[in-house]
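Apart from one protein chain that is not included, each protein chain of the complex appears where it belongs.
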Amino acid sequence: MLKQIEGSRAVAETVAMCRPEVICAYPITPQTHIVEALGAMVKKGDLAAEFINVESEFAAMSVAIGASASGARAYTATASQGLLYMCEAVHNAAGLGLPVVMTVANRAIGAPINIWNDHSDAMSQRDAGWIQLYAQTSQEALDLHIQAFRIAEELSNPVMVCMDGFLLTHASERADIPAQAQVDAFVPPYQPRQVLDPSDPVSIGAMVGPEAFTEVRYLAHARMREALELIPQVAARFTADFCRESGGLVRPYRTEDADLIVVGLGSVLGTVEDAVDELRDTGMRVGVLGITTYRPFPARAIAEALSGCGRLVVLERALSPGTGGMVSADIRMALPAGPAMHTVIAGLGGRAVTRKSLRAMLTQAAAGALGPLTFLDLDAGLAGRELARMRDARRSGPSAENMLRDLGISASRIG
Amino acid sequence: MERKPFAITLDVGSSRANKTGAWRTERPVYVSNLPPCNNACPAGENIQQWLYRAEEGEAGSASLGGRPLQPPEKGGSASLGGTTPLQPPEKSGSASLGGTTSLQPPEKSGYEAAWRQIMADNPLPAIMGRVCYRPCEIACNRAQLDSAVGINSVERFLGDEAIRHGWQVPVDAAPTGKRVLVVGAGPSGLSAAYHLTRMGHAVTIRDANAEPGGMMRYGIPRYRLPRDILDAEINRILAMGVTLELNAPVTDLTATLTAGGFDAAFVAVGAHIGKRAYIPAGDSAKIIDAVTMLRGMEDSSPPLLGRRVAVYGGGNTAMDAARTARRLGAADAVVVYRRTRDRMPAHDSEVSEALEEGVTIRWLSTVARADQGKLLIEKMRLDESGFPQPTGEFEDLDADCLVLALGQDADLSVLESVPGVTFSSGVVDVGPDLMTGHPGIFAGGDMVPAERTVTVAIGHGKKAARSIDAWLRGATRVVPPRHGLAAASALNTWYYADAPATVRAQLDTAHRITTFDEVTGGLDESTALFEARRCLSCGNCFGCDNCYGVCPDNAVIKLGTGQYEIDYDYCKGCGICAAECPCGAIEMEPEQT
Amino acid sequence: MPYEQIKFYQVGSFAAGNRLLDPEQRSVQSGSERSNTLTCGHRACQGCGEALGARYALDAVMRATKGKMIAVNATGCLEVFSTPFPETSWQIPWLHSLFGNAPAVATGVAAAMRAKGRTDVRVVGQGGDGGTVDIGMACLSGMFERDDDVLYICYDNQAYMNTGVQRSGATPPAARTATTPAVGDEPGNAFGQGKNVPLIAMAHEIPYVATATVADLRDLEYKAARAMDFHGARYLHILVPCPLGWGSAPGDTIKVARLATESGLFPVFEAEAGTVTGVSPIRRRVPVTDYLRTQSRYAHLFHPAERTKVIARIQAAADRNITRFGLMKDQTNDPERTGVTHSGPAGSDPAEGS
Partner (left out) sequence: MFQVRFHGRGGQGVVTAAELLAVAAFTEGRHAQAFPSFGSERMGAPVMSFCRIADTAIRTREPVTDPDALIIQDPTLLHQADIFGGFRGAGPPGRPSAGLRCDGYLLINSAKPVADLGLGEYVRAFRRERLLVVPATQLGLTHLGRPLPGAALLGGFAALTGVVSLASVEAAIRDRFTGAVAEGNVAAARAAFDFVTDERKALTDA
């Protein structure tokens, strides 16, 4: 049913339709609206699940681990510092092969503390052994959750659904909320591969030494390779059942004849597509490749999608200091002898990514005038002044505060 | 369960593949050591074993969850070969507390089983329970914890139970066709007759007296041993087919043996000739010996002693004489003794009971002269060697009668004419098997060199019976090695509750000095059970399951109630089982590498 | 009366079994049908108190729950020695996740059981003192505060034994560990109150909190079973001597635990809803030195010279416990008294009715 609805609310309603049996929640902006809504549904009795207010994200994932190992469908949501705080358990859930589904309302990581959107949090866990799916719209966010439960449980591997904080979680958009019956048909009851059961006891979580640890890790890798086959199948099945495209590995947009292709993840792709259309109107042959499945990394699908183009711009929503972009590194691996590649770090900590800036940057790139690593809309003057301060005085003080003073901002700016 | 995730998930209990026994440097082994009570019993009773059965109480196995009781063998009876030491059967690298050689069918348990266990060694429990001087209780390790187990009182309880229920002892052995003559129906003779009969031999007892029992009847006052008890236990032996001939003194033993067609003889005529010491005396002085006096108590008319009676001597007989005198109406009963109390041969209980009954004692005194109604007493002093020396100080003591209790001599006439039999210092020489110098003729009791108590005599009877049985079979008896003594230091007393001994009721003194009623009362069912359960089971497993419970490696296998096996496949040799065994029945032995 | 004293050498709670008792009155450990939740072949050291305590407690829970039990384990000795791939010593459904999250994982299992309507299946979380007192404290407190239906058992051997005997929040004053060596002016662990988790648990006013030791098997079993009479968060703190870390003889494991209680250093008690309802009175009081001397981790208190001041402080701590918990009260010869003075008939469920 079509609704004009807040992203968080849409995701909460859909997750509820996936019938999670155990939900554990610890609040952190911008994830709060999702778990608040789920909590209300459980309280009202609309959702038959155990809703547990845990004392930390670490506990949230731990509760999910216990529930999942006991054969229950477990769900939780977090963001930013919360994801880092549960990090140890995040890796553990994957190691134990437990099909937990978790929403990450992407947000920057401090210091300096910052509640706004970028991908630093999810990117920091890209090697935790979780499948990572990135949503472009609220609609896709809720669709991906339906697919996530199916993928996770079929593979016995946890899945992280990443949706941009505020941009998707707090935005009111048109979304098609499925019917319970459709979801039930798509997400069958959980059949665990391993389960704690007094009538058939097993020990789960043994200590494994050098004699078998490599094999265990290899199997985790094999499971991820399997996921690369499964995810498109699930997406196809989803399209058949729900009559719309969602999920899958990658999503090309006007790439057929493109000389220049912009690669990105998440909600920024919408703005990029608008910018691309505007540039197409000026005759520039430019396209977009959205990465929906970032882990496992769909190297082949990406290589195919980018085979034709001569130049790449990888739009990074997170920074690997001293390296640049994490996605860029993965793509370079997928295309060792690929086209010229520009890494553009954009929209860190809530900095708006505007069509205007994108158009300018892409025009520059098309002209081959863009450097290998660019910080979009970087206030070079501001940063330069702080660098100068640091050169001049040993005790130059905290940079973040210095620059704020420099700006003299109180109210947030529009652009 | 279907295929499990590799390495992450494991099948339960799979660690049994890891045989941790290889870590071991010491191995625990179950042992059975000789309890001090058993060690001390002159009658060779397996006390710990019968207490173990007595713990089960009236109901016996019924109280044990209805399970047939398989008690661990109480090792190391002091009785010569009464039980067999435990041999851990070697199986699959593991030793176990071996099977039992219980003396009665498993379903029999509780008091009757306990009683039958006593009867394996001693046919007179009810008597023992009254007249034994309890060396077992002196040896009891529990004395170091609170107070010794009241073994004697439980034995008496069991003996009385047997009489009350009329329990009998069957003769299972086939008749051997051998005939054995027992001379003397005292404790030794009765004991020998009983054991020989159980072995299938035909036994005839000859006794010079009108009634059987020897010193038990003619020496021990009835206030210590009621005659109905005495008769009941003797009759139970006779009922087994023993021939008893009374008023039948044996003068010529060899002749009697040939005439009666006997294959062997056991002579135990005791020692009932009162020792006479030379005492200057006036014509009218009244002097009798204690043996005669006590014996006179069994005649129709009791001896006349007068109102003031002096007893000369410091043994149990002296006490018996003095206490009897009180009961015969003597206002004063004075014991005159040369030394001090700590050197007195009489047992403490006798002395204290005598004092309670108003008997007085003159320490460090000898009778220098006896006259009518009066004695002259010389004071003594102990020299450095503890020997009494005259002081030359004299004093008078009013006494209508002087009873001499200076010990007894044996009447050896029955053996004097027998070739090969030798004597020294008034007793018969015998070998360790109690055989005299004459083949086939054995002797025991008070007439051979030993402590002269009923209990020792009963032990002689059993020992002689076994020797005679072996001799009749043309064999020589091999005495099995004794087990090591169960030391108190090996106990883990934490597991024993504070449970002081039960005090046996005693007749009030007023009543005591006017009647010959039994002075010391018995235990009732509950107190007897309480006493039995105070046993620490020193040196022998009693099935508390501690070893089974406390092993961190589940390396103790429980085979059944009170039966365990160390699983050396997994035992790491930590030693907790040995440390936490209450009774020291597990020892650690170095592994042979 | 939770168990009947029948035989004097099996007074009160002390010995495992008793041939004179009816089978149902015997201790779980004395029964040949006991479940051996932790079975042979595990790689615990000789005389490991934790292996002992774990089997005692879980076998008792197994009997109480008729075998319907799931256990969650924190990282630590117990986990490592019981489940080295490819072998496990557990004979129950068992899950190990992380060092600090066992209480939360147990909460998850309990939640799953509730969600599946399997409330007959009960959940036990367990860990060593490191995983409980230190790194697991937040999750433990959260589980308590939510009153989740979990029995959490801490096997306290007073240091990080698995990593080589380093100090934990449960390490007693003056004890030597790898990170509190016996050198300097104040050798061994610093003096302090440590982290008394049983009292912290009581402060949450959860239905049931109890302490026990491997020295009193039947008391331990009673408490594990008693805990299962309640629903909601329960905490059982078991002192389990570690021969390796304490420097005690492997065979002395139970003796050392006994001395810890008889000296007053480790009070054994139980509490309901934050109030102490029963204590195990000291039966044969001993000075703390009797306890300290059994362990080389305290050797520096006696050699080269006796550190009387330090020993006096430890004795004072023991005396405080004795006063605080009334450990010396009604010292009679009543053998029943040698067991915990138990409140209420075992088997009655206080959760019902309320």
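Miscellaneous remarks
The first chain written gets the first letter, and so on, giving A, B and C; residue counts start at 1 in each chain.
Methods note: contacts are C-beta pairs under 8 Å (C-beta built on N, C-alpha and C of every residue); 3 or more make two chains touch, one makes a residue touch a chain.
Keep in mind the model is a prediction, meaning the values are calculated, not measured.
Among the chains on display, the ones the left-out chain touches in the entire complex are A. Touching the chain that is not shown, out of A:Glu173, A:Asp259 or A:Glu386: A:Glu173 (per the contact rule at the top). Interface note: of A:Phe51, A:Tyr85, A:Trp116 or A:Tyr134, the residue touching the hidden chain in the full complex is A:Trp116.
The hidden chain makes contact, of the residues A:Val262, A:Leu289, A:Val353 or A:Leu370, with A:Val353. Contact residues of chain A toward the unshown chain are 4, 6, 30, 115-117, 166-167, 170-174, 267-271, 273-274, 350, 352-356, 411-415.
What we mean here is this: only the chains that are shown with their structure count from here on.
Contact tally for A-B versus B-C: the pair with more C-beta pairs in contact is B-C. Centres computed as Cα averages put chain A at a distance of 45 Å from chain C. Separating the centre of chain B from that of chain C, both taken as means of CA atoms, is a distance of 48 Å.
Residue numbers of chain A whose C-beta contacts span two or more other chains: 96, 200-206, 208, 212. The residues of chain B that reach two or more other chains are 7, 10-12, listed in rising order. Of all residues in chain C, those touching chain B in their complex are 5-12, 14-23, 26-27, 29-30, 32, 36, 38-44, 46-49, 51-52, 55, 82-83, 85-92, 217, 243, 249-255, 258, 284, 333, 335, 338. On chain A, the positions that touch chain C within their shared complex are 21-22, 24, 48-50, 52-56, 58-59, 62-72, 74, 88-89, 92, 96, 196-198, 200-209, 211-212. Residues of chain B that touch chain C in their complex: 7, 10-20, 23, 55-56, 63-65, 69, 494-500, 533-534, 536-537, 542-546, 548-550, 552-555, 558, 561-562, 567, 569-570, 572-576, 578-580, 582-583, 588.
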